[in-house]
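Shown next, in structure tokens, is the structure this report addresses.
Of the protein chains in this complex, one is absent; all others appear in place.
Labels run A, B, C and D following the written order; every chain starts at residue 1.
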Amino acid sequence: MASRLSSTLLFILPLAVLVAVWAVIVASFDVNPRIFPSVPAVWNAFVEAIRDGTLIQHVGASLGRIAVGTVLAILVAVPLGIAMGVNKIVADFLNPPLRFFSVLAGIAWIPIATLWFGYGFGAITFVIFNAVFFVVTYNTLLGVSTIPKPVRNAAASLGAGPWAMLTEVLLPGALPNIVTGIRTGLGFAWRGLIAAEMIATNVGLGYMLFVARDFYRTEVIVMGMIVIGIIWLLIDRLVLAPLERRTIERWGMVRAT
Amino acid sequence: MNVLLPIWSGYVRLTTRFPIVQTLVPFIPVIALWWIVSAAEVFPKVFFPGPVEVWKSFVSLTYKGILPDYLEDSLIRLAVGALCGIALGIPLGILIGVSKRAHTALWPVVLFFQAIGDIAWLPILLIWFGFGLTTMTFVIVYTVMFPVIFNTVLGVRSVPLDLFRAAQSLGASKFAILKEVTLPGALPNIITGLRNGLGFGWRALIATEIIVGTSGIGFLMFDARRAGSVVEIMLGMIILGTLWYIVDAWILAPIERATGQRWGTVQK
Amino acid sequence: QELVKLKAGMVTGIDQIGLPIALERGFFEKHGLDVTIARPYPTGVDALNALQAGESDMVQVGVPMIGAVLRGMDLVALGNFSGSATKLGADATLALIAREGAGINKGDLKSLKGKKIAASFGTINHLYILALIEKAGLKVDEVTLVNTPPPDMTVALLAKGIDGFVSWDPWPIVALKDVPGAIEVIRGGDVISYLGFNVALRPWVDKNGPTVEKFLAAVSEADKWMRANPKQAAQVATRWIPGLKPDVAEAAMQFNIQQADRRLSAQNFRALWAAQDVLSRLGTIKSTFDVNKHIDAKHIVKVMKEKPELFSDLPPIPDAVAIKDGFVFKP
Amino acid sequence: MKTLAIKNLSKTYFDAYQGAHVTAVRDVSLNVNQGEFVAVVGPSGCGKTTVLNMIAGFIPNSGGEILLDGRAVSGPGPERGVVFQSHALFPWKTVLDNVGFGPKMRGKPKAECDTIAREYIALAGLSHAEDRYPNELSGGMQQRVGVARALANHPDILLMDEPFASVDAQTRMTLQEELTRIWQERRPTILFITHDVPEAVFLADRVIVLSKGTVLDEIVIDLPRPRVWDDLIEDDAFKTLSARVLQKVRSA
Partner (left out) sequence: MKTLAIKNLSKTYFDAYQGAHVTAVRDVSLNVNQGEFVAVVGPSGCGKTTVLNMIAGFIPNSGGEILLDGRAVSGPGPERGVVFQSHALFPWKTVLDNVGFGPKMRGKPKAECDTIAREYIALAGLSHAEDRYPNELSGGMQQRVGVARALANHPDILLMDEPFASVDAQTRMTLQEELTRIWQERRPTILFITHDVPEAVFLADRVIVLSKGTVLDEIVIDLPRPRVWDDLIEDDAFKTLSARVLQKVRSA
């Protein structure tokens, strides 16, 4: 328990240092709030947004969208990555289009995605999906390809069918890379969200940032950025990092840090 | 099935003779679908133009010389940003992967900033750096860096411990270990990191060119969009996709084949 | 004669087209200026950022000026690119478009109740729809407003993601043309005053008074030419706004010239004040500023006095709102 | 139960990067009868593992054929159990789950899998380590898990690649005796690669000497069964046979 606490403190420390630097710089150079807000201003914006309940609404809406888009993306990307890692024909066929589409930004898709998936939720989900999908696919593919051949052979000659091969060998074997893929992808999902919430919304963190930007409310912008950063840190620390510890580090597939 | 088999084996033979076929064939269904949907006017033509319209706009923009100029601008911006991003991302990733202290100090910060999108930074960056290459480079670097860092860290952490030990007891210095063990060991992951990072770098470029640029493919796409023309958006997307395809297929994939696959650390 | 160099910025929009017209038709040179138009910025906020970054000396913006001034940017409005100096309501370039089957009827603002309407928040669109809702006798929360950038509005309408939208031209015109069954619920209606100023930073203005006047004279002349030659003006617009189709440009220009009025009067002061008033009542902004401090009419007034021929085709400004010595706007 | 017929088997590895061909197996013909125990010995790099990999169906052969009860081999199958030279344990499974993997694949309920697995883990002397992950085991322990895993699946044919190479003398003897016991009980067909000549002689009905990708010689081991080390270690017939095989290997 004590070590848990100290590791949490150690985790927070660098961030605290960052806040301190920020506070000192803004105070000592007397930075104009339009250029960068002060720590108290951001704190006040936070308190106020909590008090009037809008922040909770924005966070709730954004989290919902992120969750749907990300889960969908992972559900499609992981099997696809595995199929490509296992089967050369699938890989040869899918590689060109995947490469092609992987650079097409979410916002570029908005007009077309709107036609296909409807304006609002559909298009936003698509943009998030688009941010997560490619990273997870490529990382899964790499993960599958780095499983030593004898390990797959061993499973095959112990009678593992395709399904068992998937769940017992390919998934756990590719897990280190899948987790990294999700970590990268989720980060981009947040970015995609901010871009996508410019459309068809009246709630969400992206919307909040957008409106704040129009009125130069930098303290709200920075507050929004921090909220996003913290939510993301929490997700990573409460979901991804423990998953890593319990699986790939435990199994000795990567070294603990 | 019996009918398909000779067709399939013919296709395989064709692809081994002409690898370009392998690249092009998968796009046939995509383009065909696009063509059919647009020709059937499932959506009004203005909102969903077909291949012909896009081709026409390609020809006319190339003829006017706009497209080549814009392309050059975009590519230079991307190259500058990507190179800086890689030059920062790989060393940082290795540092975090190798040193526990660096991990403690940097990991939370890296995670934190990863989620804060480039777009959120833009207004502040514009005031800091103005409208220009610096701002665009910053955004691209910011985008490219994170996937490269994450994958490099993973790569470093999954190099078998015995290999470091072997190098150490053969007298390898810290730097030699980095060069001879850590880097090659992490390479398959680094390449996937580059693939993801550069892919997102393109995206970031597009996003910044909307606001910061007066030229470039992103500018082209969004300038057109501000006037409600979807054709240029599609054209821009095709150009981007094609360019990236070339970068990936001509640079990254060959490196992959010559390293991880050659060494047997990555299955083909 | 040595030409004075000036960097001007604009936002892509048909109402801003007076600026490039002045450049293309040589009015700037005629008035002694060498103007470069920096770039078309995507939004007013970006234009103001460019002004701050020193990338432009003067830009054309509307509502975003309010937020900037409140956050300490010392902006001065010097002229008016779109709006009216003669009457309070000026919104002919704005319209509310609905899709077929949404249950919104032409001319019937009451039918907006319970509908989902897109607007670009923080812009004049937003103020327009709020005024329409008020005019219809509805409460703000009886209509669902969603934020949408203008380029996405037509496709959103087509995809039935929204029931209707408010926007400036050319989007209403584009929608009527491209979205099957789209209806124009209302255009204009004089419910608000359009905001569209030529703005610059105060220190620059203080040093460049004569340049400002030359500039205002040149764009005023461009406005006059535009009012007289809407078809040709529409052609200029298609050159500066890529992808803008000629027929759309022509249709939009018809409405645009109704508002192309570079002059300033008490009406413009009131327009800026009213916008602040609505936004602060809405809670979007926390405080307001004194409009007298941030509109500097003396330069345009001087141009109006010295070159009345540039404004001869416009209706005269009523005496009650004209700006005279010692004028102070009081709400 | 299966018979294995190998005819003119060959394998050439192609190195696409250097354009080089390495002929690992030149021409191997071999028949293994149902229930027979065949040991394969030969110099390092002579192609033993390659032959085994082809029989297991892991790599395609370049020429010749491999028939299993008259049918050509095309890919791995659970009727052929394999003990890998490189262990090839699942790093993400405990010892118990590694060994219980085969039964699990046959759809046995978890409890039964565990019972079977525990039996073979005990046989390999690893009961104290059943909850550990492979990276927490010593080299010899890993190898024994690999053996236990293959045995627990009760395959008709067992292909074992130097299964006791990293195991100490004592444990090795125990495992050898256990293996013969199991073999005599269930009579799987066994192909056993080893570098330990006495081991080959002790275990097998026949010892194949491989050299440079071909069969150099075949020595029939007609020692009576059951064989026990305590009896054999001083047995003259055993010594003569061992010496004969060793001499063959040394001349290979």
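Methods note: contacts are C-beta pairs under 8 Å (C-beta built on N, C-alpha and C of every residue); 3 or more make two chains touch, one makes a residue touch a chain.
None of the values given here were measured: they were computed from a predicted structure.
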item: Residue of D:42, D:78 or D:188 in touch with the missing chain, whole complex considered; value: D:42
item: Residue among B:22, B:134 or B:259 that touches the chain left out of view; value: B:259
item: Hidden partner chain, touching residue among D:26, D:80 or D:144; value: D:144
item: In chain D, positions touching the absent partner; value: 13, 15, 18, 22, 41-45, 48-50, 85-86, 129, 131-132, 136-141, 144, 161-162, 165-172, 195-197, 246, 249-250, 252
item: Residues in chain B touching the chain absent from view; value: 160-163, 165-173, 176, 180-181, 184-185, 187, 259, 262-265
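Quick note on the criterion: only the chains that are shown with their structure count from here on.
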item: Chains contacting each of chain B and chain C, listed by label; value: A
item: Highest C-beta pair count, chain pair; value: A-B
item: Of all other chains, the one whose Cα centre sits farthest from chain B; value: D
item: Chain centre separation in whole Å, for chain C relative to chain A (CA means); value: 40
item: Rounded Å distance between chain B and chain D, as computed from the means of their C-alpha atoms; value: 47
item: Multi-partner residues of chain D (at least 2 other chains); value: none
item: Sites on chain C at which at least two other chains make contact; value: 45, 52, 151, 155, 158
